[in-house]
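Only one structure is covered here, and it is reproduced in the block below.
Note that this complex is displayed minus one protein chain, with the remaining chains in position.
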Amino acid sequence: MEERDAILKKKREADRVIITPDELEQLDPVIEKYYGNPGYLIPALKEAQEIFGYLPQEVQYKLAVGLNIPASHVYGVVTFYSFFTIQPRGRHVIRLCLGTACYVKGAKEILEIVQREVGIDVGQTSDDGRFTLEAVRCLGACGLAPVFLVGENTHGNVIPGQTVKILDGYQ
Amino acid sequence: MPKISIQDLKKIKERERSRMVLREGEFRAKVTVHMGTCGIAAGARDIMGVFRDEIAKREITDVMLTNSGCAGLCAKEPMITVEVVEQAPVKYIKLNKDKALRIFEEHVLQGNPVEDYALAMGSETMAT
Partner (left out) sequence: MCASPSYRMHFMMCAGTGCLASGSADVRAALEKELVKRNLQDEVQIVMTGCNGFCAMGPLVVVYPDGVFYNQVKPEHAPLIVEEHVLKGRVVEKLLFKEPAAKSAVPLMKDIGFFGLQRLIVLRNRGLIDAENIDEYIARDGYAALGKALLEMTPEEVIEEVKKSGLRGRGGGGFPTGLKWEECARYDNFPKYTICNGDEGDPGAFMDRSVMEGDPHSVLEGMAISGYAIGAHQGYIYVRAEYPLAIQRLEKAMADAREYGLLGKDILGSGFDFDIAIAPGAGAFVCGESTALMFSIEGKRGMPRIKPPRSAEAGLWNQPTNLNNVETFANINPIILNGGDWFASIGTEGSKGTKVFALTGAVNNVGLVEVPMGTSLKSLIFDIGGGIPKKRKFKAAQIGGPSGGCIPNGMEDVEIDYESLYGVGAMMGSGGVVVMDDHTCMVDTARFFTDFSVEESCGKCTPCREGLKVMLDKLTDIVEGRGREGDVEFLQELGRHINGTSHCGLGKSAANPVLSTIRYFRDEYDAHIHEKHCPALVCPELIDFVVIEEKCKMCGLCYRNCPSDAIIWEKKQVARIDLSKCTKCRTCIMNCKFGAIR
């Protein structure tokens, strides 16, 4: 029994990217900048996510203590807004626009292809850590519909058949 | 103390207006690249690069290169507006590097609009 627990614990730790106390020190300037300002939490979380790529428990705790607000409140805000994530992301984040214009122009087909070919659903990261798939509500580039972003690169006027070829460019 | 007064505001307006109007001896042409999000996504930065490189390479000093927001016709991005002294501005659509080079050579330098890529000339109508 103890042995099994140890194995499970080890596995959990291996799955999780641990953020060390040293790394957490990068949050200090963020806390200093926003401490005491009303309306600070969302910009602070944004900067924290820019540093670590995601917002694991350690980061949320440290911000809560530093900014003197309940951790439950921080968690509530993190899980409310789609911009924040508590899971590490893949090397390339695919942000597929499912706004109306893109939908009308065939974004659904592209979504199905990505789901089939990469084997991940919206919100998931592939096992090899290569891709994370996100669905977004309108990037405001409706003139190029259907559109998706891979990282910072915009791919517009995508024909569903080209999807795999475009993704092949990101390893 | 206020930093600028209403009179300063009027002076800036007059100064800028005369700067924005092209005339012989100063700027003879102005190229505006439309760079909203959709324009940039469609490749407006590359088009900007073509003009910047050509102007630098040929050491041209009397062509003004500037950028502006979305021109409105997202379906036909990237777009630019070329204005040559004493001529109406011309809007070009669906550009790529080769088209941009030809427009630079024929319209900006020689003053002959490239009909093949032009959408329209003149300016938009304000509500009055």
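Think of it as A and B in the order they're written, each chain with its own count starting at 1.
The working rule: a residue touches a chain if its C-beta (ideal position, glycine included) is under 8 Å from a C-beta of that chain, and two chains touch if they have at least 3 such contacts.
Predicted model only: the values in this text are computed from it and were never measured.
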### Message
Need a quick check: the contact residues on subunit A for the chain that isn't drawn.
### Response
38-43, 45-46, 73, 76-77, 80-84, 98-101, 103-106, 109, 112, 136-143, 145, 160-161
### Task
Over the whole complex, note the residues of subunit B touching the chain we left out.
1-6, 9, 12-13, 15-17, 19-22, 32, 34, 36-38, 40, 66-76, 81, 85-91, 113, 115, 118-128
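The rule we apply is simple: only the chains that are shown with their structure count from here on.
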### Query
If you average the CA atoms of subunit A and of subunit B, how far apart do the two points sit, in angstrom?
38
### Task
Under the touch definition given earlier, write down the residues of subunit B that touch subunit A in their complex.
37-38, 41-42, 74-75, 77
### Of all residues in subunit A, those that touch subunit B in their complex
139-144, 147, 154, 156
